[in-house]
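Excluded from the complex is one protein chain; the other protein chains are retained at their positions.
Residue numbering begins at 1 within each chain, and the chains themselves are lettered A and B in the order written.
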Amino acid sequence: MSAIATETTKAAESTRTVHFRIKRCDGPGKPSRWEVFDVPVPAHANVISCLQWIAANPTTADGKATTPVVWESSCLEEVCGACTMVINGKVRQSCSCLMDEYAPNDGDTITLEPMSKFPVIRDLWVDRSRMFDALKRVRAWVPIDGTYSLGPGPMEGPKESETRYKLSECMTCGCCLEACPQYHLETDEAAWATSFIGAAPISQARLFNEHETGAVLKADRLEALMGPGGINDCGNAQNCVQVCPKEIPLTESIATIGRAATFEAFRRFFQSR
Amino acid sequence: MAEQQGFMERHHFLLRRLHSLSGIVPIGVFLIVHLTTNASVIWGAANGRAAPYAADAAGRGVATFQHEVNFINNLPLLLLIEIFGLWLPIAFHVILGIVYAMTGSKNTQTYAYTGNKRYLLQRLSGYVGVLFIFYHVASLRWGWTFLVPNGTEWSHYFAASTLAAALKGEAGMWTTPGVIVAIFYFIGVSLLVYHFANGLWTAAITWGITVSEAAQKRWGYVCTAVGVVLMGTAWTALGGFLFAVDYDQARAVEEQIFIEHHGEEGLQKFMDNPVDEQAAATIHEAEPGDG
Partner (left out) sequence: MADKRVIVVGGGLAGLAATIRIAEAGVPVDLFSMTPVKRSHSVCAQGGINACNEVARQQGYSEYQHFDETLYGGDFLADQNPVLEMANWAPRIIDLLDRMGVPFNRTNEGRRDLRLFGGSLFKRTHFAGATTGQQLLYALDEQTRRFETEGKVNKFEWWEFLWPVIEGEGSDKRCVGIVAQDMRTMQVRAFRADAVVMATGGVGIVFGQSTNSVICTGGAASRCMQAGAWYGNAEMIQVHPTAIPGADKCRLMSESARGEGGRVWVPRKPGDTRDPMTIPVEERWYFLEERYPKYGNLVPRDIATREIFDVCVNEHMGIGGGNMVYLDLTHMDPDYLTRKLGGILDIYEKFAGADPRFTPMKIFPAVHYSMGGMWTTYEAGDYMPDAPMPEHVPGTPPPVDAEVGRGMVRGAPNNMMTNIEGLYAFGEVNFAYHGATRLGANALLSCIFDGLFCGEGVVNFVNNTGRSAADVAPSVYEAVVKQEEAKAERLIASAGPGGGDDPAYNAYIIGKEMGEVMTATSTVVKTEAGLESCLNTLAALRERYGKVRLSDTATWTNQTLSYARAVGDMLILAEAIARAGLLRKESRGSHYRTDYKDRDDTNFWKTSISRFNPDTGSVDVSFEPVRAGLVAPRPRTYGKDTHKETEKKETVAAG
């Protein structure tokens, strides 16, 4: 609550100054530039609250008036994935990036950059439409018979449910793609279909393959993932699983889809007409 | 749509999986055989059947190695085996490997995870490995002696001695270019062994053999063990040729074996015209009870 914020600011013994080096860009095709802001940081601040301070006080460290920094955010609880950015070189959500951890001392510097694998809209705001497009490619849904009342879904053991829950926590934030050496910025939408799709959608394909009804589309999902840009483009660097904020077993998903693809290939060779 | 796609796109899955497979069978299998054979220059010391050729360990090693080499060179349809079992798979693996490696990028500085470093090293070892294999084959198999310090030509009749000379640069002693070649061998062989062991690990993920993180870890230990043993074999072989083989003694052992197969006359004939493949072939054919 606002009252709290004010009170705690007052209550905190003192604030420290942290230099925010922010990579800014006015729009697609515009050149990037760095701006530094000196932000008074109270205890228990995070990157978001500092960006909010900059929005209200858009003046650079050398006193030049500038515009508020543009970034995408929503829940601020690390469940929506919106505020993902590159902080001190590494990708993560900015809401859970605590200043007491990242810049504990007066005079520390923090560097904010937009994710590099997605086109920049403005400043730190990037367009991750390609990720949502990928979910269409792998048919990441259960093909139900419609929304009329037709009774419960299939029964499922607690283990299977837990496995799917873990996979289903993916918030399409793109950390796994930003850190992946096989995933690249692709501004040409026509090339999305053949550029490496990355860990998140592969893991989603597994999620729905493992649902009794969802498995109906398994062959379609594998078809999409066995072609160019699919499962085989993975280089097994396994950065994805390291940077995933939800600790989703992405490499297990990749291997699972790899196995399914192996069987599918044999099935097609020996079985399909 | 499919018609308009290129060959690579149409056969994407098959090519990828064949690339993975070819690294293990036949290339990986060959690597194991090749390194084991070469290491016989050391483990041959324990070979009782080599005892008649030399009193000391080094000599028995040379003799064993020579027998191994002779065995291989006497395989039927050797050239066909080489072309279809080795050169084409290697060319396939190399060309696709380079194409695939080009799709990657390097970010180990930011994301300094072990897996990421392995990923990078897999690609680097591939590139260096290709250069090494080219040098290795060109200098020793194709007889591009201008690439060899002091121009020593390797001969499968005198396998250990000529190899040691080709590596060190001089029949009996080290030369500076020889040191460079030896270091290159050390690096090249080590990287290829790494490439194989790590490839074995990733192939298990690619094919979906190891699925869980725990399984990948367990299989990782197995691959590490394979890599360590193979690395030991490789270093044993290389160390054997560089440090254990005495040129003159080796030459003597090898001549003894040559005579055993081809007679004094054959040796004389061969020494007169060592590069004449036909002459060598004649000798070979003339040899009774070869094997």
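Keep in mind that, in the parts below, a contact is a pair of C-beta atoms (placed from the backbone, for glycine too) under 8 Å apart; a residue touches a chain by one contact, two chains touch by 3 or more.
Model, not experiment: these values are computed from the prediction.
Checked against the hidden chain, the listed residues A:36, A:76 or A:265 yield one contact partner: A:76. Only one residue from A:88, A:111, A:161 or A:194 touches the chain missing from this view: A:161. For the options A:22, A:95, A:179 or A:202, the residue in contact with the chain missing from this view is A:95.
Touching residues on subunit A toward the chain that is not drawn are 1-8, 10-11, 13, 26-27, 42, 44-46, 48-49, 52, 55-56, 58, 65, 67-68, 70, 72-82, 95-96, 98, 100-101, 121-122, 125, 128, 132, 135-136, 139-147, 149-153, 155-158, 160-162, 164-165, 168-169, 171-172, 208, 211, 213-214.
Criterion: only the chains that are shown with their structure count from here on.
Mean C-alpha positions place subunit A and subunit B at a centre distance of 45 Å.
Listed in rising order, the residues of subunit A touching subunit B in the complex are 89-90, 179, 181-182, 184, 194, 196, 226-228, 230, 232-239, 241-243, 249, 251-252, 254-263, 265.
Within the complex formed with subunit A, the residues of subunit B that make contact are 8-9, 12-14, 16-17, 100, 103-107, 110-111, 113, 115-116, 118-120, 122, 202, 205-213, 216.
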